[in-house]
Each structure stands twice: as C-alpha cells, then as structure tokens.
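Of the protein chains in this complex, one is absent; all others appear in place.
Let's turn to chain A:
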Amino acid sequence: MAGAAREVLTLQLGHFAGFVGAHWWNQQDAALGRLAGAKEVPGIKELLPGELCPDVLYRAGQTLHGQETYTPRLIVMDLKGSLNSLKQEGGLYQDKHLDAAIAWQGKLTTHKEELQANNPFLQNLLSAEGVMSSDGVWRVQAFPNGKGLLPLAKAFSPTSKSLIPPEGSIKVWSDFLHVQLHPRSICIIQKYNHDGEAGRLEGFGQGESLLREPTYLEELEDRLHFYVEECDYLQGFQVLCDLHDGFSGLGAKATELLQDEYAGRGILTWGLLPGPYTLGEPQKNFYRLFNTALGLVNIAAHSSLICPLSLGGGLGLRPEPPVTFPHLRYDVTLPYHSSALLATALDTITVPYRLHSSPISMVHLADMLSFSGRKVVTAGASIPFPVAPGHSLPDTLAQFGGTTPWTPLSACGEQSGTRCFAQSVVLRGVDKTRQTSQLSPGTSPSSPLHACTSGEEVLAQYLQQLQPGVLSSSQLLLSPCRVVPPYPRFFSSRLNQQGLILDGTHNGTAVETIPVLTTLCSSSLLHRVLSRLAGELANLDLRRWASFLAAGVEQDDMEETIQELHNLAQCYKDGDSLIS
C-alpha cells in the first residue's frame, strides 16, 4: 500500500485562487520537466531524487486518440469571462475535425466574440508544446518520460527575454498558465460576470446559493465523482478559495459537500485574500470583511484546517502595510506577483503529505495542528531562505538569533509575544553537504546546532531552541523550488542561479531555483486576530449594507458568525496568560 500514491484532489474556487493555482502548477510542472530531463542524463539523476510524488496531485489519462496525458487532478471554478484565451475544455483532448461538425442543416448565423489575441508569451508556449498534425488532431510532442507532458526546462531557455510575460499584459490567470488541463477541470459559472458593473459575485450569500441550484451542484458532483472514483487511496482535498468575494460562500458550501460525501478525508482549505485594499471603496471593503468572516467561520466548520493566506498586514477594515521579504522587490498590487509568492509557500507547506517516503497523511497533519478545535492556522515563509554560498545550515540558522526566520503570510499582524501550539516546518533546497557544519574532527562545535549529525536533526534542534516545548514536525528536502519563467523575476540582484545570497551584486544569471522555508502553525496570535475581527464586525451596523443581506445572509447569521468567531478565538487562549 505504501507504494501507491495517496491521491489529493485540488479545488480552486475564485479568480485569485486561479492565480495562485496557475503559479503553483507551473512550478510543479517545471519540477516535473526537470525530473523527466534528468532521466536522460544519468549523471544528474542522483542529484534529484524524486522526493515529491507527483502522482499525489496529478492523474494519468488518455485521450480518445489513445494519447497519454498527465494532468492536474483539479477542479477550477470561475466566472463567465475570466478565461480570456484559454479554452474551457483545454487543448489536450481537442479534435478539430469532430469539433467542427454541426448538428443543423438549416440557416446558421455566427456570432463571434472578438478573438483574444494570445499574448506573445502564450504563443511561444504553444509552439513549444505541440504541433497540429496534418489531420487536424492536436498531438502533443512525444516526450522521453512517456507522459504527454512538456519538460519546460527544455522548452524555455530562461535567458530568452521573449518568454517572460510582460507584467502589464497579465489580466487573468490563464494568461500565464502553461499546464494543460483536463477538459473536466474548468467549470465556468455563467450566472455571474468576471468583470463589468453588473452581475458580480460579491456576497457570501450569492456564492452559497449557487451550490443550492441543481445546475451547479450536479456539475460539481459530477466532476468530483470523475476524479475521486479513480482514486484508490484518496487522502483528501485541498481547497484554494477566495475569501474576499462571493466565492467564500461557494467554498463554504463546497467544503460542506465534501465533508458529507467523503467523510474521513482531509480537507485543507487555503483562504486566499488578494492584494491591498483601500478605504476609497467602502462597499468593497465592508463586503470583504463580511465575506472573510463568514467564510472563515463556515469553512472552518466543514474542513480539517483552514489557513488564511495573504500578503496583507491584517484582516480588519483599516489597511495595514503589506508584508515584506528581505530579498524580494514585489509589487503587492499585482496579483501576478503576490500569487506567485503564495504559490511558492503552498508548494512547500504541502510537502508533508506529498512525499514518496513519509507516512504523514493530510488527516494526520491536520490532526496534529487542529488539536482541541484550533482549526484556523497561520502560515509563514521565508522566500528565498537566505543561505550564503559558504555557509552551512547551522550557520544560517544561527544568524537569525532569536527572531523567527519567516515572514507571516496569514494577514495576522505582529507575531511577537505569542505562543505557538503546534507547527509543521518544511525546509527545502539545502543540499546534502551544506546541511551539517562538516566540522573537521577535533574542533569543538560553536553551538549545539553545529554538533548535530544530520540536517533533520539541525532543523529539529533549532525549532526546539526557538520555541521550547512546541509540538513540531519538520521536513527537510533536497530539491529546491523552481522559479523559472513565467514566474515573476522580482528577486534581488544578489541572488545567484541557485538562489544563494551573494555578497556583492550579482553575476547576471537569472535565478532558477530557490531554497524555501515555510511553517504552518497554530498560534495564540489567532486569539487576538479572531477576537478583533469579531469586534470589528460587532461594531458595524449591518443594516447599512442592506444589499448584502438581500443576497441571502441574514442578520442572525451575522450575529451567529460573531459568536462563532469568539468561540474559535477562545480555543487559542494562551494557557499561561490565564494563570498570570
């Protein structure tokens, strides 16, 4: 049983979730391409052991023409008009001949929407990806791994500038997605518009009622069924869900459906909040607050864990400055940038249940963190994890001193003075030789970290030092995160190709991989954050926002939500502070 992949199904609900997802799949795809390439050259093989099992998130399939495919096990829900140049069914299973057949003999008028000009980046991608064979059937070029998947490392030489998507041209997530999706992946909600003034999916109630309609409920059930039925050892679901708009309601309903239908499976929800908001648009801001609160409470009730992910400084009405990363210069207003960072964090955080070797399952991870009802957790990441070329892991960790090495990613504000109850830490991209201090025999270690004999030990020891008495599980991976285009290039010029920090300014090569450190932690900080959120909601007069109520949320629901937030907050009350 250990040999089989423990499958996970991914759901992306909402447009920002699409952004994060697109980056994430791109990154995984780059890693897959690298693996496929490595098989050709025996020398590299040892350097890149397949630590992560791609079968956990991907599925192997076959088109009607017998072409093998390898596509994400994924369901995306987004609104009408959000796909731009991406076809709803994807290109992989397409058949030009059959698609042109029309079951009508009478008069026909064609109404063509203006063709979206593929941006040059995508055009390059298409030409690198497959060829339209003479019989009009879309064939993907054969690749050495036998899976019809493109090794992007080869298709893209990272230096050629034309392949880097111009940042201004990216409007929707499909503009930079270069993974082929299964035709069952994308589900478009025709009822609401992606942009424009009218018919937006703005409120929690609207999203909730979508999944009460048989049309969308059956659609979702059918897609779930398709992916789940073929899984032998389903671990669970990871749900990427926008919390700021009506998708939070959709997410709440979807997780409820999953919980009902697939009892005993893990459901990890990542509540995503896009870039900064301004006080200039009060309605949007208030809606965001309502949706976030309702989403947090309802999703927490139905999932194993929920983790808000945002680069913003706080959840409240008053905007707070976004978080900063020491070696990055990103533009928080661009979803293309902020989603890339969150995707990188996710790619690393989710490592524990995607490993080939380790027996930790999604449920196990969730149980560890959500002890005694603490279903909301926070995330943090250090992107890139600052390793200098000559330094070993103990050196690097020692230089942080008593401060936490990661930047908080859960919009929870200042971390100091809070206690962590349990955490799962993952560090990836530190190679074997650097993991320990490699002391020459006879010299005495300068710190307990330097005395450890394995990298895992160093990390565990460090966490113990940093926060004594915390239930920690840590993972150390050799393979780094790949950040080849279309990943944005926002790295400081001090980073070299492997993402190591150089002293002077840099040599001119683009960053290809970076080491990343992440944590997923249930912290007493949440007591403050959740209580504050409840307080802020309680101070608002909901009747001023009658249109929000009209969309299916009642005054009582709001009061219940505030109460629930208080209850949740209570779970995080620090035991020590009660005594003192």
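Keep this in mind: contacts are C-beta pairs under 8 Å (C-beta built on N, C-alpha and C of every residue); 3 or more make two chains touch, one makes a residue touch a chain; residues count from 1.
Keep this in mind: contacts and distances are computed from a predicted model.
Between the listed names "UDP-N-acetylglucosamine transferase subunit ALG14", "Transcription termination factor 3, mitochondrial", "Chaperonin containing TCP1 subunit 6B" or "IBH1-like N-terminal domain-containing protein", the UniProt record for the complex's undisplayed chain reads "Chaperonin containing TCP1 subunit 6B". Interface note: of A:Val363, A:Ala388 or A:Leu439, the residue touching the hidden chain in the full complex is A:Val363. Considering the full assembly, A:Gln283 is the residue among A:Gln283, A:Thr509 or A:Asn567 that touches the omitted chain.
Residue A:Glu221 is the one among A:Asp55, A:Glu221 or A:Glu457 that touches the chain not shown. Along chain A, the points of touch with the absent chain fall at residues 4, 61-66, 80-81, 83-89, 95, 98-99, 101-116, 183, 190, 193, 196-200, 202-203, 206, 218, 221-222, 225-226, 228-230, 232-234, 261, 264, 283, 359, 361, 363-364, 367-368, 547-548, 550-551.
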